[in-house]
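Working notes, beginning with the structure itself.
One protein chain is absent from this view; the other protein chains keep their places.
Chain nomenclature is as follows: A and B, assigned in order of appearance, with residue numbering initiated at 1 for each chain independently.
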Amino acid sequence: MLNFKIERTPAPRWAVVVIPIVAVLVTFLLCSILVLMAGANPFAAFYNFIVTPLSSQVSALEVLVKSTPLILTGMAVTFAFTAGYFNIGAEGQLYAGAIAATWVGITFTNLPGIVMIPLMVVAGFAGGVLWALIPALLKVKLKVDEVVTTLLMNSIIMFFVSFLLNGPWRSPVSGWPQSAEISDAAHFARLFPKSRLHIGFIIALLVVVIVYILIKRTPLGLKMRASGASLTGAQFAGIDTTRTMLIAALVSGGIAGLAGAVEIGGIHFHLIESISNGFGYTGIIVATLGSLHPIGATIAAMFIGLIGTGSQTVSRVLGVPVYLGDVVQNTLLLVTLAMFLLQNYRIKRV
Amino acid sequence: MYAVEMLGITKQFGNVLASDNVHFCLEKGEIHALLGENGAGKTTLMRILYGLYKADAGEIFIDGQKVEVTSPKQAIQAGIGMVTQHFTLVPTLTVAENIVLGYHDKHTVSKSEIEAKVKQASEKYGIHVEPAALVRQLSVGERQRVEILKALYRNARILIMDEPTAVLVPQEVDVLFESLLRLVKSGLSVIFISHKLHEVMAVCDRITVLRNGHVTGTVRKDETTQQDLANMMVGRETFGVSRQAKRETGKVIYTVKNLSANNKQGLPTLKDVSFEVHAGEILGVAGVSGNGQTELTQVLTGTLKPTEGSVSLGQVDLTQADPHAITEAGVGRTPEDRHEGSIGSLSVAENLALEDLDQFIHNGLLDQAAITENAKKYIDEFQIKASPSDQLRKLSGGNMQKVILARALCRKPKLVIASQPTRGLDVGATEYVRNKLLAERDRGAGVVLLSEDLDEIIALSDRIAVIYEGCIRGIIPTADATAEKLGMMMAGAC
Partner (left out) sequence: MDTFLVGLIAATLRVATPLIFGTLGELFCERAGILNLGIEGTMFFGAFTGFAVAATSGSVWLGLLAALLSGALAGLLMSLFSVKLGVNQHVSGLGITLLLTALSLYGFRLIFGESQVNPSIEGFKQLSIFSGSPILGPIFSQYLLTYIAIALIPVVGWVIYKTNLGLQIRAVGENPEATDAAGLNVVRLRTLALVIGGSLMAVGGAFLSIAQLGSFTFGIIAGRGWVCIALIIFANWQPNKVLWGALLFGGVSALQLRLQGMGFKLPYEVFLALPYIVTIIALTIGGRNAQAPAAMLKPYRRE
């Protein structure tokens, strides 16, 4: 019987590159079982997940479309988690931003696009900030756990959205639970013909740059990193951790709200209940896969966007339930988490 | 036959060889000291014996039988018990619940039944505990007794005690030694880990000395002297614990008056504390953990607000000041726990800049170059073995403490608050830190030195304040202080 010993050693440097690749392979292996249960060919499924979306320009751009809100929620979560504030409420903050942006879009119908777009952006950000305010204050002033409060706030705002769409904002034209359309001027411009990709994507990339600079290069960012790493250490050094965490929580909410505004202005043009497919929670996956680094999170967001685009093809072509995409992305998260931790261990023969 | 034989034990942590081919043997019925400075490998060796660590190589024999101890459960079954410095007790449970935890053969737990059993054991071994008391309400000495009884309750025949006197008042130390000698007469064998030479000579039969992970000698007490032991510990002549010569001090620069505070659980832990510090003096605050030193440090460094009283530096009132304001006023502070008071995941340079970020801001952004330059300056001055971009947590304890010290002293403060500054450091780093504090005093700063190490207090201070149960029991010039006198002050007899 061979004797093995597990010992702890620092991770080798090639791990950063190898781990994501291995994680993807392991994920596909695990999910093959589900594909087989649906009577489809796993290789065909994964081909459709990874390769097919990139095989045409339109489809590749669609990947970017799907990535746009994920980049933003990913940035929102990265920002908050860096400061040690576990913002699980990005989903609700996204909807708050969407509501605010919709309001701007259907109210100020006479303003030109050059004013409307920034206005919607600001409104989206403001909506997110407002919805993040209560849990943030409860946390910093009264030490109430933000994980629970932000989760509850997510539920509450969905009721508000339902109220708006079935009540005062219900479209008089169609009678469906959807709001009126935002004015044409408020539509985010498209970047390419035949593709839905809109300037929201550019906005998202800008946010990545801003978040990167804020975290790595500003005093606020250093204070956030300090507070997130060691609250006592940061307090001892004289940092106002209350203020730092509050700012982080609110900015995080704002960025998530921005995601909502971007989806309204770029994709849907009116408010409906399903503008988000769990983007706020996926943002947490994105941030974690990116190790809380803005660039890493952006890459992760695009990969999840890739899978999301692919899952529709898979569903259409192979008859597999479309939820496979969700299963794949969530399995990927858990596998990657496991590998991040396992990278510190070696199996040695004794 | 030996009670315990550890042969050829080797253990490596990353790049550090914590145990290097160690041979250690414990005779039956003896108290055997494991002596060495901090970081010598004493605790590592015993954690291997107790199953908390797994040795990379070597064998262990208990009563002549080879055993594989891979968990505390097996160690307990082999008759080994361990009492550590960080008590492994659950604060929210009672004494009885803690003692029977993991050693109870029924599925149900009846309060009265376990309390009776514990009382029985307490009387049998002569270790006095209160079975129904909640552990979090106990004093440190009482907790240690619970730990000892816990081991004996599990029929330990071999008891490992890791630095047991570090947290005890001199009177409690006497009680502990008396208990140990009595238990040893009835068949217990004891391994006594310590770095205090005089204690080891007082209570142990044989002594094994470790240095840098290997054994430098095993001797009988009556065949050796403290000087020999010191040589084996550090390989060179150590300076003994010498006192400072009496000197001139300046005027009063720091006044603490009637300071009272509650700890983080809301219990009153500082009661009416008053003292003054002069320029150019070191005021030592002597006391063992749990008596208010922690809270005093927190109040003076700004992380805990007092409920009453005042603190002032010259004309500046610092009573309700936050850490930033205190630093700005000219106070250099070190935290009691260097891991909690610094940010391990940030770099050395970032930690050094953290208290004073304003001077490193340029156009709203951090001036990386200035931060790095600043770090290089202090790395040089304080002989820190690290580069500015190294993560702080990768540094050794000594170097980490130097970074913290550099941060505290870099602005040439008027007052230095040094809390447990040499805790867990090796001899080299300890010497460095102590000399630095003396240098600050010579520069004209006032220093408040809070330390649980009585030898350190006596060696460095000009005056000594004794804190016990939250009150200052007295402040005397060091020239008049002896360990006995300080011990009496700590027990409330002034």
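Going forward, a contact is a pair of C-beta atoms (placed from the backbone, for glycine too) under 8 Å apart; a residue touches a chain by one contact, two chains touch by 3 or more.
Since the structure is predicted, the reported quantities are computational estimates derived from the model, not experimental observations.
K.L.:
What shown chains come into contact with the chain that's not displayed?
P.N.:
The undisplayed chain, in the complete complex, is in contact with A, B.
K.L.:
Considering the complete complex, identify which of A:A45, A:L72, A:V262 or A:L333 is in touch with the unshown chain.
P.N.:
Reading the full complex, the residue touching the unseen chain is A:L333.
K.L.:
Which listed residue, A:I156, A:A189 or A:V317, touches the chain dropped from view?
P.N.:
Of the listed residues, the one touching the omitted chain is A:I156.
K.L.:
Please identify which residue in A:S252, A:T288 or A:T313 touches the non-displayed chain.
P.N.:
Per the contact definition at the top, the residue touching the missing chain is A:T288.
K.L.:
Go through chain B and note every residue touching the omitted chain.
P.N.:
Against the left-out chain, chain B lists 13, 47, 50, 52-53, 71-73, 75-77, 82, 84, 86-93, 97-98, 100-104, 106-110, 150.
K.L.:
For chain A, which residues touch the unseen chain?
P.N.:
So the residues of chain A touching the missing chain come out as 8, 34, 37-38, 86, 88, 134, 138, 142-145, 147-149, 151-156, 159-160, 162-163, 166-167, 278, 281, 284-285, 288, 321-324, 326-327, 329-331, 333-334, 337-338, 340-342.
The rule is simple: only the chains that are shown with their structure count from here on.
K.L.:
Centroid of chain A to centroid of chain B, CA atoms only: how many Å?
P.N.:
Each chain's C-alpha centroid was found; their separation is 46 Å.
K.L.:
Across the complex, what residues on chain B touch chain A?
P.N.:
14, 301-303, 322-327, 333, 335, 340-346, 350-351, 354-355, 357, 360-361, 364-366, 368, 407
K.L.:
Which bits of chain A are touching chain B when the two form their complex?
P.N.:
9-10, 213, 217-219, 221-223, 225-226, 229-230, 232-240
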